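Only a single protein chain was left out; the remaining protein chains are all shown in position.
And now, subunit A:
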Amino acid sequence: MQISGAEILVRSLQEEGVEFVFGYPGGAVLEIYDAIFKQDQFKHVLVRHEQAAVHAADAYSRSCNKVGVALVTSGPGATNAVTGIATAYMDSVPMVVISGQVPTPAIGMDAFQEVDMVGITRPCVKHNFLVKDIGELATTIKKAFYIAATGRPGPVVVDIPKDVTQRLAEFHYPESVSIRSYVPVTRGHPGQIKKAASLLAEARRPYIYIGGGAVQGNASAEVTELVRMLGLPCTNTLMGLGAYPGDDRQCLGMLGMHGTYEANMAMQYCDVLIAVGARFDDRVISVPSHFLAQPKKIVHIDIDPSSIAKRVKVDVPIVGDVKHVLRDLIDLMKQNGQRPDAANLAGWWMQIEQWRSYNSLLYTPSSELIKPQYVVQKLYEITGGDAIITSDVGQHQMWAAQYYPFKRPKQWLNSGGLGTMGFGLPAAIGAQLANPDAQVACITGEGSIQMNIQELSTAKQYHTPVKVIALNNRYLGMVRQWQELFYGTRYAESYMDALPDFVGIAEAYGHVGMKIENPADVEGALREAFSPALKERLVFMDFRTDQSENVFPMIQNGKGLDQMDLPPHMRELQIAPFENNRDYGNMC
């Protein structure tokens, strides 16, 4: 029996086991919406802006390991989706974005709501397709899901002209596809793994640097096993938070621009570094030459060869899926009884403990002003450290990363690579739909939340009781911090004037609003928001926080990992420089 292209698309999505499609209708996709209307196998979530559809689908994927799906119309619908697509691309999130296109005969005619979606998104997708022939539609969808989810994951755009959705054809969904020009690697080279094992066994100051690849690659168990088996110190990048439990002693916290003192010092002064699905980002190692000035051997495990030797030359590149490579590495080391020398390792730990003892995340508490760090700490306490946290971009994002030690992967959803303000709320909605029983909180700023605040309406319609934790400092705080430090306190356009009454806004959208101005009220308000009475409600918590608080430690542009701007309490300390051959025995 022949069915329409729109029905073929819908059937294909069903075959892929899609649960939710996040989208927004328009002329070019009316046929598709009609086909969606006639089925009930998956649910459509109507957002209020296409950017939010893509962020929600993205966070859905990040939080549950499935491919997220978004659907937008041609022209403005498609361009609105671009920020979301670029966000997912930078963080390697598997997604399929379907965009409507003007009918094939109209392409190139400057038709109404025509944009070259394939051209616009080319630099920010893993791949994209324009489906000109209905005979190709089902196979293209199969390919899109396959490409999105395999190898280094990423978003795939499928642009479908309206006439293709209207034409009729037989439906056959391929069981599998193979693409001769696309063959992702999984297993690492045994010879390279052997070299990595020997390096680790000979290390005096080993360190494991865990990135988003360990989260995306579901390798948390393997990472944890390796770190524990050998008793090593480790660190998570912003994207890797939770891959190794942040509340464990062997984890030195996040590293990088706003990483902890100990995590950054260990990164600079380790002698053998194992990078696990991490890409030596500029916000992590800062200046490569300074990072490499301290000699170290580097093993880099990554599924994408182009991530290796991009910013840093490494000694042992291993192309492969982290999960498999780590399994092989662990088995090999176990079999050979290889492990680093215990005395050396104990000395290294002693140095690390000394760095840790400075407590670089200490802040000055206040009984008058709400400290943003305190809000995050209380949130951690009250949610038992178990909530799924989404965030926007700015100081609040860094405080969330620093003061909420994530226990498990996929618990922390944020835009790291693109740094997209407006990600948090739609992401929380997507994550809540994927995890209906989880507590989901969105830590945001008064600037970021206003970039997609209309999604409060979506949250109402789909009953997603997320808790919005707005750390309202009346400033584009991260911008203000840079202006304070580097632009002589000239706060050009970083003050958020004319702020709305967020409680009123929340209520107008049918939610619960709270305004918290006193440190003494923080805990009570949070307890109430997370109480059974409000379990089914979205609560918008407007915390009026200390306007002048800054994020520390901080590595300024051009500085090295061991040249952090330290928090006030550490500035007066005389910290001895690291010495290679220090007698650790005398240190305690």
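One rule holds in what follows: contacts are C-beta pairs under 8 Å (C-beta built on N, C-alpha and C of every residue); 3 or more make two chains touch, one makes a residue touch a chain; residues count from 1.
The rule is short, and it goes like this: contacts and distances are computed from a predicted model.
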Per UniProt, and picking from "Carbon-monoxide dehydrogenase large subunit", "Fe-S cluster assembly ATPase SufC", "NADH-quinone oxidoreductase subunit D" or "Acetolactate synthase small subunit", the hidden chain is "Acetolactate synthase small subunit"
Missing-chain contact among A:Lys126, A:His258 or A:Arg480 belongs to A:Lys126
Can you work out which residue in A:Phe42, A:Tyr182 or A:Phe578 touches the chain that's missing from view?
-> A:Tyr182
Which one, A:Pro76, A:Pro105, A:Pro305 or A:Gly524, makes contact with the chain that was left out?
-> A:Pro305
It is residues of subunit A that touch the chain not shown, namely 118-119, 122-123, 126-127, 130, 147, 179-182, 304-306, 309-310, 313
